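One protein chain is absent from this view; the other protein chains keep their places.
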Amino acid sequence: MLKVYLSGEIHTDWRESVKSACKGLKIDWSGPVTDHAASDDCGVEIFGAEPDKFWHDRKGAALNAIRTRRGIEGCDVLVVCFGEKYKQWNAAFDAGYAAALGKPIIVLQPDDHDHALKEVDAAANAVARTPDQVARALRYVLTGTL
Amino acid sequence: MLKVYLSGEIHTDWRESVKSACKGLKIDWSGPVTDHAASDDCGVEIFGAEPDKFWHDRKGAALNAIRTRRGIEGCDVLVVCFGEKYKQWNAAFDAGYAAALGKPIIVLQPDDHDHALKEVDAAANAVARTPDQVARALRYVLTGTL
Amino acid sequence: MLKVYLSGEIHTDWRESVKSACKGLKIDWSGPVTDHAASDDCGVEIFGAEPDKFWHDRKGAALNAIRTRRGIEGCDVLVVCFGEKYKQWNAAFDAGYAAALGKPIIVLQPDDHDHALKEVDAAANAVARTPDQVARALRYVLTGTL
Amino acid sequence: MLKVYLSGEIHTDWRESVKSACKGLKIDWSGPVTDHAASDDCGVEIFGAEPDKFWHDRKGAALNAIRTRRGIEGCDVLVVCFGEKYKQWNAAFDAGYAAALGKPIIVLQPDDHDHALKEVDAAANAVARTPDQVARALRYVLTGTL
Amino acid sequence: MLKVYLSGEIHTDWRESVKSACKGLKIDWSGPVTDHAASDDCGVEIFGAEPDKFWHDRKGAALNAIRTRRGIEGCDVLVVCFGEKYKQWNAAFDAGYAAALGKPIIVLQPDDHDHALKEVDAAANAVARTPDQVARALRYVLTGTL
Amino acid sequence: MLKVYLSGEIHTDWRESVKSACKGLKIDWSGPVTDHAASDDCGVEIFGAEPDKFWHDRKGAALNAIRTRRGIEGCDVLVVCFGEKYKQWNAAFDAGYAAALGKPIIVLQPDDHDHALKEVDAAANAVARTPDQVARALRYVLTGTL
Amino acid sequence: MLKVYLSGEIHTDWRESVKSACKGLKIDWSGPVTDHAASDDCGVEIFGAEPDKFWHDRKGAALNAIRTRRGIEGCDVLVVCFGEKYKQWNAAFDAGYAAALGKPIIVLQPDDHDHALKEVDAAANAVARTPDQVARALRYVLTGTL
Partner (left out) sequence: MLKVYLSGEIHTDWRESVKSACKGLKIDWSGPVTDHAASDDCGVEIFGAEPDKFWHDRKGAALNAIRTRRGIEGCDVLVVCFGEKYKQWNAAFDAGYAAALGKPIIVLQPDDHDHALKEVDAAANAVARTPDQVARALRYVLTGTL
């Protein structure tokens, strides 16, 4: 059983692509909450509204951290996807967090991000360009066959 | 003696502002190489040219990592600055790395980054808006006086 | 499976409220012995009476520590409840212990304790006011839905 | 050189009593900020006011944690004093934090707290009744003479 | 499931007494090889004879260490029994090893060993006089009932 | 269940010999990919060709490291075989990696390698000459019988 | 600077022999309190008498542990001497404690203890027969010359 955490980009279906290309493999998937609205508002929804957006965000981010830290700390491999848009600092933060814990990292990124991601890539075991490459890498790691 | 690592943005003089506002305090400063060209090209300059920009970047990033990891692992406080421009994924990566090691973090950021940095901020002990606030916080931590 | 340790107050039924509101979730609950008399007297009951109350207490507390430390060290989340009465130093001790191990913490407290608990709260991922909020937070962490 | 962190009660002069009774010993003292007003307000003083007392307290507590965590993590011995008044949950939190890190602990407490502090005491190497006993213990640990 | 390592004395049936008094509890027992001849000679039996008794012993002790270290590192509680006879330095070594790993320890010893075992006892959660006391303590830790 | 990682030499059938001699034992085996071609080319096969053999090798070695590190970090015992031919630096690297993690090590080596392997052997629990000796050692560790 | 902890036997002058044979080397020595009476009675002398010898011993042993744990945790090498007499379980406990922390160990022992100490010796880097051998080993480790 390989435990894989799928970090980063939540606006495309790359997670589903990776999972479906890994069908049949013994992989235990985890990842952040990918419902954008729930992820943003979970803190105030559960613990009460905040007039200041800064603390609104804080309540949510701190609650989400319970899930994300647990997923990263428990995984065998972190796959982190950087998409075309947005700041995606949480993705880079997750990669740094995983690197400090000695977790193997596979980065999924378009090549126009290569220079900006060079520090992240240097901490990774592989840089993939497509979800299918991620899936083939996971398959190889688990089964030893290409 | 407080060991402070100054991570992130290298295009403004925020490091100098913090240091000069901390004059007289027993602080041992460290940080990445801030000479952009040297930082980008150190790998190929020392170990030989690479025709592929991806490996050119890798050689440099891996060499720089010796310095940055040592600085982060040895620090008492990580200060990480997010500027107005660029992707700055290495800054977020450093913050994640420091968080996983249990290092206290002070983030220096303009407020228009607040939502995008909410996960980083939730892992930090303080969010500052100016170098002077960073300096005052370091002074307070060391001396106990405001 | 989420492993949750329920620390603190043993004079109200908050543990049952949390558990019952989490019915159906894959949660593995642990916690201290909540039978007050057994908890106080276990040491001398098993290993022999002590004329000095100080050592009577020591024998019990050291035996209980086998259970509490194991629970805290093995948990994914520590929920700690501060009630209206008593010193409750063991609750704060548990929170500090969990914080040093990097465990996520949810504090359950009435708002009149807010100032006195500010150091504990600052080490926590969430501050809840009711057992139901605790349950909703655990549900969100596990399922990603509000 | 023995590094000693003096945690807990800030309303009596027990720290001065311990230090003065240890005169001549090679001890490097650390501890929290003991200026009550500065400790309470440091966060908002430096980073800006908060209308909500909860976040006012959070900003201060998180900043103070930089100092207290560093002191506890770097110490050889934690001395923690529980006074006659107040909740003192931060003192118990510090003790739990130190215990999880395997730091030796000396508790200074009046005997009417004995039952309420039994879990803390069971994690400690010694329970002292006076600052002078603390000083004698530190002297013995350092010099081997009574 | 509580994982208990039974260390020390191998010439009486204390292990069987503890286990039989714990019947019905979810305990996963481990311990050293208790066949004295096998334990002494395993190294040379498997890897070839040694003319020098010192290396004969070394080969066996190093092989046995694979089993004992794994047992101690994986346990939730170490029970260590000191009998009436022999040097039993391996028992004290196991206790020190467990203590450094932060494992809870229950010592089983006759009271005439109390002074000689005071350092071991001070690192333990409980000192038992009979296998039945050990069993009652394990039962209490697991079930919370006396 | 004993988790055993079989490191080193991939040109003889020593792994099969050990496994078959351990039939019936509860052992969970892991090890590197032993298909030499797949192991060498996995990186470029999945992530794209490299004109420079150095980076061709790097891509493969970094991907294989996900599997080997996970295997070594998760094992209870590392068995490492040094054959008659080749440099086998990866085998020695694995042994060093395991030693730093405190994993028990059994080395399988012909005696003409004894002097060259003395540092590796000194970090090991046993030095075996045949796969059958390895199997007998694992059997003894698990069952306590010779 | 080599930090060496001298554990074990306190009834002969072996510590002085080792130190004097190491004259001129940069060694920072530490060790337990070797004044037998002070070591036994320090707890009750400082914190008050105990009618029960068991708790009298506990108070002293727990206080001494502050010094011994700090010494062992901070050392580069543990030298532990087993003399001809007494149980010396604290010496074996120290060796186990050091072994679990990965500290190099040199054992000083008469050869009639060899069989009884085989588990301790198997965890050690060297077994010496005289203080002079210990000193020569330390000199070699520091200077590289025999």
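Just so it is clear, A, B, C, D, E, F and G label the chains in written order, and each chain counts residues from 1 on its own.
Methods note: a contact is a pair of C-beta atoms (placed from the backbone, for glycine too) under 8 Å apart; a residue touches a chain by one contact, two chains touch by 3 or more.
Bear in mind that the values here come from a model prediction, so they are computed numbers and not experimental data.
Engineer: Have a look at B:Arg67, B:Lys87, B:His115 or B:Arg129 and name the one touching the chain we're not showing.
Structural biologist: B:Arg67
Engineer: What is the set of subunit B residues that contact the non-displayed chain in the whole complex?
Structural biologist: 33-35, 38, 41-43, 45-48, 59, 62-63, 65-67, 69-70
Engineer: Spell out, residue by residue, where the missing chain touches subunit F.
Structural biologist: Where subunit F meets the chain not shown: residues 53-54, 57-58, 60-62, 64-65, 68, 82, 86-101, 111, 113-123, 127.
Engineer: Going by the touch rule given at the top, which residues of subunit G touch the chain that is not shown?
Structural biologist: Its contact residues with the unshown chain are 2, 76-77, 102, 104, 106, 125-129, 133, 136-137, 140-141, 144-146.
Basically, only the chains that are shown with their structure count from here on.
Engineer: Between E-G, A-F or A-B, which shows the same interface as E-F, counting it as a repeat when over half of the contact pairs match?
Structural biologist: Duplicate interface of E-F: A-F.
Engineer: Between subunit B and subunit D, what is the gap in Å from one C-alpha centre to the other?
Structural biologist: 31
Engineer: In whole angstrom, how far does the Cα centroid of subunit C sit from the Cα centroid of subunit D?
Structural biologist: Inter-chain centre distance comes to 23 Å.
Engineer: Could you list the positions in subunit D whose residues touch two or more of the other chains?
Structural biologist: Subunit D, residues with two or more chain partners: 62, 65, 102, 127.
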